[in-house]
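So the structure is just underneath, and the comments pick up after that.
One chain of protein is taken out of this complex; the other chains stay put.
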Amino acid sequence: MLPILLEQTLNGLQLGVTLFLLASGLTLVLGIMRLVNLAHGSLYMVGAYVAFTVQPATGSFLLALFAAVIATAILGAVLERFLFEKLYSRGYLEQVIVSFGLIMFLDELVRVVWGPLPLPAAIPDMFEWSIELLPGLLYPSYRLVIIAAGLVVSILLYFLVTHTKLGMMVRAGASDRRMISALGINIRDLYTAVFAGGAALAALAGTMAGPIYSVQIGMGEAILVQSLITIVIGGIGSIRGTAIAAVLVGITDTLGRVFLPPGISQIAIYVFMTIVLVWRPRGLVPAHA
Amino acid sequence: MVAALEIVHLHKMFGALKATDDLNLDVVEGELHAVIGPNGAGKTTLISQLSGQAAATSGEIRFFGENIARLSMPQRVRRGIVRSFQITSLCREFSALTNVALAVQARAGHSFRFLRNAQNDSRFTGPAMNALDQVGLAHRADVEAGHLAHGEQRQLELAIALAAEPKLLLLDEPMAGMGADESHRVVDLLRELKRRYTIVLVEHDMDAVFALADRISVLVYGHCIATGTPEEIRRDPAVRNAYLGEDAADAGSP
Partner (left out) sequence: MLKKLLSLPIKHRLLILAGVAPLALLLAFAPFVFEVLEQPFYLRVASRILVFALAASSLNLVLGFGGMVSLGHAAFVGIGSYVVAILAWHASNEVPLSLGPFVIAGTTDGLVAWPVAILAAMLSACIIGAISLRTSGLYFIMITLAFAQMIYYYAVSLQQYGGDDGMRMRGRSILPGLDLSNRTTFYYFALASLALCLIFLFCLARSRFGLVISGIRQNETRMRALGIEPYPYQLTCFTISGAIAGFAGVLMVNLDSFVSPADLSMARSSELIAMILIGGVGSLWGPLLGAGFYILGQLGLGTLTTYWPLFFGPALIVIVLFARRGLVGLFVPGRS
């Protein structure tokens, strides 16, 4: 019992880290720009596809990761500057439909370029081994690497948002756009940077999770909904809340699938979200903005 | 005379800021009680706490003896406490008439009626027309509220409050942003309304306040420094010191 519990808790933690990478970008865009970008999952997908095209071609996982992050960040910046910027002044409805149109477009584009079948995504050779965590419990090192990498990125991001000038600007931009413009900071570039950063994190998540889940069309939609649940539980706009919620959602979902009967296991995180929201309608850590 | 409203040890904190600081105030039934004070004295905050839009941090608000401090805004409205907004708050797509008729409709009980056309229901439009007439806006009844001029929207705001048949009327700067003619009309209207309603009036126009009020309370930093008749307030040295002296310089600003 204990080995299974430990193994699944680690799996849950790994899902939680992946969710955090996706949800942190989403929650900043949502909390600061008030933009509902349901196409965030498509950026996750594009990142994974770029990575697992570059990896077989070059044989380098790190190079693949780098290419995916850069390419997706550029895509994010372009989308922000030429599309989403026009939507900041519009309602959520319009934002939802524009992202829906974008999902449609990107899914089809991937189908045209890469074909309808899932893309083979292998665990990098250097992590093709397992650790014996407990007697009889072999745990793949790659998953531990994801957890470690995710934690490092999370800590960096938290530090970036709470302790740097850029982070201060981001948080100030959330509360008063005009004030920040008056200080001579170009809010337009700031927003583009935040959006591109979110896209880069999504690509990072997609690349790292690719070998574990599956690199295929529509891979972004399922995890997008989980990320949305994460940010709602955490409190929209709050990085700290998102981090806590990502771990809780990851573990709830993973343990639920193992220990709960089918039919109930799939809806465990939704039940969890409902309970949290009945208790705290603005999430675990409500953001001030 | 009966105390319509008793405010007892009322406190309101915004973080560390004391917006209302141990406020005690009585409003007698049928009187027009003006609340004045320099900007930031907590006048609008007080109206919000009385109407239920904002919750008091501590203290009691008694309305004819009942403590209403924990009731929601709709619950207080049903008891007859009705406010007007300093910043006009209307349903902009509805006509002026429908805006007022909704207030009548809300007084007439629940609105779980799904099929009958309410927009030409004379039970609602009749009294609504009267209220519009009282504020001098009857000729603009069919105009969309969003299309009315600023002063007209202020008049509409008043008509809505009247149509809600208040026992206690909370008026937050009803003359803000009005021209001289419109202001005169509102002063005349308030003079008519006196005695029929108990009124708490927050207003910057000192001529209007001293002409209309039975009693005046002076708020400074959320605390009431004096209450009395206009004559008493005019003579009160603390008031002169804290407020009226400043007002001489401030009188020109809206």
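A and B label the chains in the order they appear, each numbered from 1.
Definition applied: contacts are C-beta pairs under 8 Å (C-beta built on N, C-alpha and C of every residue); 3 or more make two chains touch, one makes a residue touch a chain.
Being a predicted model, the structure only gives us computed values, none of them experimental.
For the chain missing from the display, the contacting residue among B:L10, B:V27, B:I68 or B:L102 is B:L102, taking the whole complex into account.
Interface note: of A:I32, A:A68, A:I236 or A:V285, the residue touching the hidden chain in the full complex is A:I236. Of the residues in subunit A, those that touch the hidden partner chain are 30, 34, 36, 38, 83, 86-87, 91-94, 96-98, 100-109, 111-112, 221, 225, 228-229, 231-232, 236, 262-263, 266-267, 270-271, 273-274, 277-278, 281-283. Residues touching the missing chain, restricted to subunit B, are 51, 53, 72-74, 77-78, 82-83, 85, 89-94, 98, 102-103, 105-107, 111-119, 121, 144, 146-147, 160, 164 (touch as defined at the top).
Quick note on the criterion: only the chains that are shown with their structure count from here on.
Put simply, the C-alpha centre of subunit A and that of subunit B have 49 angstrom between them.
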